[in-house]
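Structure in structure tokens, see below.
The complex is shown incomplete by one protein chain, all other protein chains being positioned as in the whole.
Then we have chain A:
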Amino acid sequence: MHGKAKVNTTLEEKEKKKKERDLKMKAYRLSMNKIFHKRKNGEYDEEAMELISDVLVSNPDIYTLWNIRKEILLTFKDKSHDDLACILSNEMHLTEICLRENPKSYAAWYHRLWLLDNMPYPDLEKELFLCTKYLKLDERNFHCWDYRRAVVARLQVAPSEELDYTTVKIEENFSNYSSWHYRSKLLPSVFPDPSGLRPVDEPSHLKELELVQAACFTDPSDSSSWFYLRWLLGRPTTNLGAVQAFLTNGKIVCVFSRCVCLPQPWIPYEKSRIIWTRPLHDEESEDEISFTIEYGQGLVENITIDRGKVWSVRPAFDPTVSPALMSVLCSTLDSSNQLLDLEPESKWTLLTSIVLMQAIDKKLYKSKILERLDLLIKYDQCRKNYYNDIRSKFIMEEALEELDMASEEVILSRLSLTSLHHTHYLAFASVIDLSNNNLKRSLQLLSVLINCKELILDANALETLEGFPALPSLKKLSLCGNNLASSETIIPFLKNNRMLQELNLEGNKLSPSQVESIKKELGLCEK
């Protein structure tokens, strides 16, 4: 009562709670044993159903029990239509009770969906109505959004109706990944882009950008809208095409802009399907080879390689943008810059402005892009590696676009690279200098250096060679001035480089005797 001090309730309560829990536990164990026993004996009856539902009501996540239920339900197939309808509607009700206990129970949601597919006449309209009601109470329960999509697919609701629904939900509360995501799935089917360059047709694209920008400005720290904006602006995939072709060791090597499938006799190099090789035919001469490649959907390429030279296409990482889209990008950049004046530390705005500047004119904005990447690293230390990798990609793309593709020697040193990108453009090069960068990882990406004879990785931050690929032509590898400290971080990864003759390990944390033994083990004796 009012005015009376509470006494000893905590201890009493604790004791009481423990007792309650013990009782619950006992009941639970008993029921589970009974259920498994019945299943073993094939007693698929009402009693089993009841035992299971009693447990599920308080523990809706035991999917084993839901599965046993499904087994039992399937044995009810012979029951009269009315009986079955009644059983299944009770079953729907059970999932409802369980979802009240745990609205995010995967098993209960799945069981409900399974019922829809196993009911003679499921009331899908009602399910859709329930979803709408449910999402009114909790608009961010992605289980319910998933279920809604499943119901919508079965009902064949027009995507445009669902699109309107997501608009309403976003207007109520735009901090909602599920709703934006659903939108990104619906839009392309409601307003497909005939040009294939954008995710949706141009008028809708502009409208969506306006909508999502409103959200970004209203709350720049809410990530859901920025992700959606990124999806809208997202670079369309690079055009598929051959980018390099050359001869090496009696084989034709052909490099593509991205993964592709070629028919025999082409063989993919390594596992990546980005580089393909085929042996020369008997009648082909190494002086001048002309061949035709056909790859999917009627794409055909005629390529001629002169002796000792490389056939190549200048890399282009940024697709052309229509004037209309360009003006949207520019105005989005304008507003982002205005937003940055107001919120100079807003990381999503910084990041998006970088994406925009890259899409608009990365040469013009180069210093601004790098400056803002520095700001991001400063304001968002937790993700500094991520931003560094973005910078590396940006710098590498620029360097590759400048590169003379016919040159056998490629120098990518002193670029502060922390990661490697688009390395397949280096397939023809025989000398590759990556010295004086900050490489620590992503050595796997070197695997496409099919022609590389000399690789210089001096003055990077390597602590291990983990991921270093077996390069068929590599003779000389220089690893001076890294942080390699033991033979275990080196030997296992170089063993398969059978052509390797020279290894320079100076300036690592290795003693001369360690260096000696490493070389010995790799079969590289000083000449």
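The criterion applied here is as follows: a contact is a pair of C-beta atoms (placed from the backbone, for glycine too) under 8 Å apart; a residue touches a chain by one contact, two chains touch by 3 or more; residues count from 1.
Just so we're on the same page, contacts and distances are computed from a predicted model.
S.K.: Unshown chain, UniProt name, "DNA-directed RNA polymerase II subunit", "Splicing factor subunit", "Trafficking protein particle complex subunit BET3" or "Rab proteins geranylgeranyltransferase component A"?
M.R.: So, among "DNA-directed RNA polymerase II subunit", "Splicing factor subunit", "Trafficking protein particle complex subunit BET3" or "Rab proteins geranylgeranyltransferase component A", the name matching the hidden chain's UniProt entry is "Rab proteins geranylgeranyltransferase component A".
S.K.: Of A:89, A:335, A:504 or A:517, which residue touches the hidden chain?
M.R.: Missing-chain contact among the listed residues: A:335.
S.K.: Pick out which of A:95, A:179, A:213 or A:312 touches the chain that's been left out of the picture.
M.R.: A:213
S.K.: Since one chain has been left out of the picture, which residues of chain A touch it in the full complex?
M.R.: So the residues of chain A touching the missing chain come out as 1-2, 171-174, 213-220, 335, 338-339, 342-343.
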